[in-house]
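Below you'll find the structure, written out as structure tokens, and then a few comments.
What follows is an incomplete set of chains from the complex, kept in their original frame.
As written, the chains take the letters A, B and C, and residue 1 is the first residue of each chain.
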């Protein structure tokens, strides 16, 4: 079971323009700091957060219970001008878990409701025994020599975001999620996706976008450890220790 | 003339995996903090930064000269385990400016070169007289009621990133750039793009993605002020003060 | 048993002036961020950190073991241009615990040694059963009306730091420590100090400095909870629920 927490800023849209529009550099700082701080909080507890849309962040939160979620909500309220609501769900795959986690937040009220404050709706938590997180760390082969160092920054970005949207859609077909994590790197919560399915998915995206993708996959009880294992897999592929485009490390 | 600074972390890829892969939550925190801090530095000087790919950030830097760029590079070196190189160029449109800014960085060495440290290559700076920044702040109509509150967080994200990639490509046709700035918001440095061109570009993206886009456009000498004006334009459209999908405020 | 971690930046003095002196605002930002981040890391794990001298920070770390200390050291190395060494010790009182924790760091090499990197020397850890943290939260009666609102900011600060140094010395006599935590607030790890001893200590400092001090005391297994209880005690005194200058809450 993978446990997903959807974190949504309460009534953020209206706040950003009340009384008048707030300065964009301030909002950008607020959002990036909020993401960084949530990453620290979940990270210190073995989880990982993806910024997603910055006002709706998605965390893999296996091992993190109700009390810790409350502490995190409190710590945001105590340091930010905004509050966050959270929905939590554990399911066999990440797509389903985020679906239910979203519903848990929606149940508490709309994203622009004035009345919703720091809702924490927990559908389910993964027990330590049932806990399982599979993460694929995907990157683009040789992006530095083929793109970053030879074309414009913007053209490179177009490729990187093209790959992102194709990965997002393709992995959804297999009940996975995919997030951009900077550079030419993507992370995909991918419980239940087999090695051959992932290999095939990458191949399809390769064809559509013209790049060559590879992936290290980590499987563990908690997200931080799974991401570490995924990184090790990716390192081994980079070091040509395998010809495969996918390498899996499983410590379960 | 719009002045663009490309900020590239020196030798970042290799650093993230030396001696072994560094913990992903740490890297995510590092990247989001770096972005937030660069936003503060450029923002305090009237500019604005887009995180772009986090290891390659793009700033509109009109009004910010050589000495300030050096101070910003120093401040990063003094507080981070990494350093940043920068290329700067002023041109009639943003696409061309980022192209030359990229070349300025590339001239200093590769993104994964061990020998490149804190290069600052300035092709050109916009004088106060010639300085002009046009920014479009684009968002999706009624995303809260049509997506955020009724579908899953991930499905909403797919739409938002679909719109992003279409905007990136479409605005490039008009020598503009486009960046995601969180929520359902995009910012497009768009010097030289007329109101009708932008209206038509939004309409094309609407057709491809199924959403309805609108844009406030600000024109001023410096990026911070142009973004403020763009926000005001967007507010007026939201308040139904116009039927147009594009509203321009120009204080030049 | 109270468990103390001494955190010392490795070779910090030389680093601040190499190759030349680094800009003071950068160093001040670095130090305050480092403190804030360590506070998040220890705080997320139930502990608390005092900035002390900023390059030598003192944490109450009951409940935080070897692996977590390593993760915290790693997270600093991954995000800062400096590294930190740590010494850990559990003792009956805070003065003795910090003494041994300091020796643990010193054993690893000098504060300006080029060879010392991320030493983690653990003398002892408090078991969950033996764990006990007593914290006094001390503040000055009516500082706003008697000082902040009527005299100069600097003169108020002189009083506040006068009280600090007297508290530091007085509580040392009872094997306690004392730290300034902002405003007119002090926190004293005070295992083993009785209510009457603390009352008498405050009275002595009152006489020397001309202010009136009061204290909430919290006793619990972990520092975060003990600080919460101390805050509650202080609130009750402020609300005149007692005439005593000291109020103790003990959840052990």
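Note that in this section a contact is a pair of C-beta atoms (placed from the backbone, for glycine too) under 8 Å apart; a residue touches a chain by one contact, two chains touch by 3 or more.
Model, not experiment: these values are computed from the prediction.
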Notebook entry, point to check: Wait, 3 copies are placed, so what's the full copy count for the complex?
Noted result: 4
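The rule we apply is simple: only the chains that are shown with their structure count from here on.
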Note to self: Quick check for you: compute each chain's CA centroid and the global CA centroid, then name the chain with the smallest gap between them.
What the structure shows: A
Checklist line | chain A on chain C, rotation in degrees - Cα superposition, rounded to nearest 5 | finding: 180
Item checked: Interface numbering overlap (same over half, different under half) for chain B and chain C -> same
Checklist line | Separation of chain A from chain B, taking each centre as the mean of its C-alpha atoms, in whole Å | finding: 22
Next item on the list: Please compute the C-alpha centroid of chain B, do the same for chain C, then give the distance between them in whole Å.
Entry: 42
Item checked: Per-residue multi-chain contacts in chain C, two or more chains -> 71, 75
Note to self: So in the complex, the part of chain B that touches chain C is made up of which residues?
What the structure shows: 22-23, 25-27, 29-30, 33, 71, 74-75, 77-81
Check: Which chain A residues qualify as touching chain C in the complex?
Finding: 37, 40-41, 43-45, 71, 75
Checklist line | chain B residues within the chain A interface of the complex | finding: 6, 8, 12-13, 17, 20-21, 23-29, 31-33, 35-36, 39-40, 42-43, 48-49, 51-56, 58, 95, 98-99, 101-103, 106, 110-112, 137, 144-145, 148-154, 156-158, 160-162, 164-165, 168-169, 172, 177, 181-184, 187, 224, 227-228, 231-232, 234-235, 238
